[in-house]
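With one protein chain removed, the remaining protein chains of the complex are shown where they sit.
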Amino acid sequence: MAQLLSSPVAATHHPANTWLSRLVHSTFKNRSLAIGLLIITSLGIVALLAPWLAPHDPYLQNTANRMVPPIWHETGSWTHPLGTDRLGRDYLSRLIYGTRISLFIGLVVALISGLIGTTLGVLAGYFGGRVDAVVSYLLTTRLAMPVVLVALAMASLMGGSMLTVTLLLGLLLWDRFAVVARSATQQLRDAEYVQAAQALGCPLPYILLREVLPNIAGALIVVATLEVANAILLEATLSFLGMGVQPPSPSWGLMIAEGKAYMFFQPWVITIPGSALFVLVLAINLLGDGLRDLSAPGGRNE
Amino acid sequence: MNNLSSTERSTAPASPLLSVKQLRVDLPVAKGTLHAVRGIDFHVERGEMLCLVGESGCGKSMTSLALMGLLPRKAQVNADCLNFDGVDLLTVPERERSNLRGARMAMIFQEPMTALNPAYTLGNQLCEALRRHQQVSRKAAHDRALYLLKRVGISAAEERMRQYPHQLSGGLRQRVMIAMALMCEPDLIIADEPTTALDVTIQAQILHLLRDLQQEFGTAVIFITHDLGVVARIADRVAVMYAGEVIETASAQALFQAPSHPYTQGLLRCIPTPGKTLPGSRLQAIPGVVPNLVEKVDGCAFCNRCDQAAELCRTTPPLQTVADGHLSRCHFAHQLSNPAQLNAQEVTL
């Protein structure tokens, strides 16, 4: 009976209640997954094939050809479809290479922080007691630190570079993974199938990796997508502030920083990398949203 | 909706308090439509205890939610007749319906914690239940709450009124729920598995209390349960549900002594009964599983699990009158209930 009742009862909490609006709602959600996936896949392909797709060398300076406007301006030309920057470098090529930096940093940061956060969270949730107290202490400490300020300070100490930024953000952004992994594991710790595995004498790594992890993976994947977007934005922020990826690397944040002097006269210098950033982050969030719907209870049907 | 009119109504001559004809509940689910309740008929007399009994998924809780008007909006409720004391529940406006709820029909849930608001004191919630429906003073509501708490066997009632739900044990919470259901002196209480989550000693106490109060206040009760032991002890009449249908209705006495549907017989045979089943012997289980109610069910819903199924059972059996007030939805109901068969039953029952 509980099973039969759970779905309708849950449904009554939904604000959108008519049959039609629910249908629209769910297709929209599925569509968000599709759109997000589509944009990210194409950007991924762009990043991989950058050397072949970029029309020019992104580092090649040509002072004779500075600040060429993009194609939609009357003075634009097809040689530089998105124009050139203040050093005469092709803007489209820099944008294409910038995709690599953003995606690389986003993915690697999510990987590092995911590894740290999930490990800490699962251990805290599974063992509880002292382990939990230690992890909770670490978590509170971490949450008390403003990410941008700490990253700025550390980067200025160690010198900004792509590697520093990646490591710094990886070491800073594990909090959400830890929180989600901890609470999800706590719920599973007393699940009878985990107890059954314990009673069989299964080694601890087996229980954590095979019994617990697959059942919290859905929640973690959602966190991971959000953290990728978060890392990409933070990288852009740090690069903009001069403590991230260093010139002449074509980071989108750096491109915005370099263009800020021309902002009022040649706004495209900023809007082009800005829009790229916007589209990528939006796509990742759409993907995360769609994944959350898929992994929500009830939507999962094996 | 005040006390006077309800007593007046209950002395009015005998039409049943609630009559249900061909009630159907359909729920859209991922793979189609779940026909949770497939055309059931029953009625509740004033002041009687009707037990709806059946296994998970048989539609008994859906039925109760449909009566209370608490089904999710996506659920479709159809019926030829859904009449509560002269009010047509199918066409009554939502506003009037929510006035009926609480004032004249109350519900007791399996898990009282979900029905009690953890943010308010018990006294507050009890008084609110009354003052929402009746123009009474704060003092009068308080007095009635206090009286009912004492009546349901809660000691230090004055103190309990100031406590919050989480400060009470499960048994006490269920007592409070009963008191709350009685606040407006409803004509009908629907109790959905109210003792399933409780320990056996507490269950006995709560059932005892419920039976007492029901007789004292003359309230009709629809008691939903899966436990045949509970049914036997408290019911005046019983409706057995299977796969969204009522397959047998009878007085408690008649149902347990002369069950005339193979499913009822099977249910009675498969529970170990002290003194009647030999300890350690094999129980007579009902083979197979309940049909999937998303698909269309042809003929008798029980025929794939029935040891007496025949070719005839591929057609839908009509509700047959076996004895006065004893109906069974089986083609062979008359044979099953005849005395010669009955003797054979008694050995195992």
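Chains: A and B, in written order; residue numbering restarts at 1 for each.
The definition used in the following text is that a residue touches a chain if its C-beta (ideal position, glycine included) is under 8 Å from a C-beta of that chain, and two chains touch if they have at least 3 such contacts.
To be clear about the criterion, contacts and distances are computed from a predicted model.
*Asks:* Considering the UniProt annotation of the chain absent from this complex, which name among "Multicomponent Na+:H+ antiporter subunit B", "Response regulatory domain-containing protein", "Glutathione import ATP-binding protein GsiA" or "DNA repair exonuclease SbcCD nuclease subunit" applies?
*Replies:* Result for the unshown chain: "Glutathione import ATP-binding protein GsiA".
*Asks:* Quick one: jot down which shown chains the absent chain touches.
*Replies:* Taken over the complete structure, the missing chain's partners among displayed chains are A, B.
*Asks:* Kindly state which of the options A:202, A:233 or A:282 is in contact with the chain not pictured.
*Replies:* Considering the complete complex, A:202 is the one touching the chain left out.
*Asks:* Looking at B:59, B:171 or B:244, which makes contact with the chain not pictured?
*Replies:* Missing-chain contact among the listed residues: B:171.
*Asks:* Where the complex has a chain not shown, which of B:123, B:194, B:244 or B:266 is the residue touching it?
*Replies:* B:266
*Asks:* Touching the absent chain in the whole complex: find that residue among B:40, B:79, B:154 or B:220.
*Replies:* B:154
*Asks:* Pick out the residues on subunit A that sit against the missing chain.
*Replies:* 191-193, 195-203, 206, 210-211, 214-215, 301-302
*Asks:* For review purposes, identify every residue of subunit B that touches the missing chain, sorted by number.
*Replies:* 55-56, 153-155, 169-172, 175, 199-205, 207-208, 211, 226-235, 252-253, 255-257, 266-268, 270-274, 277, 279-280, 282-287, 289
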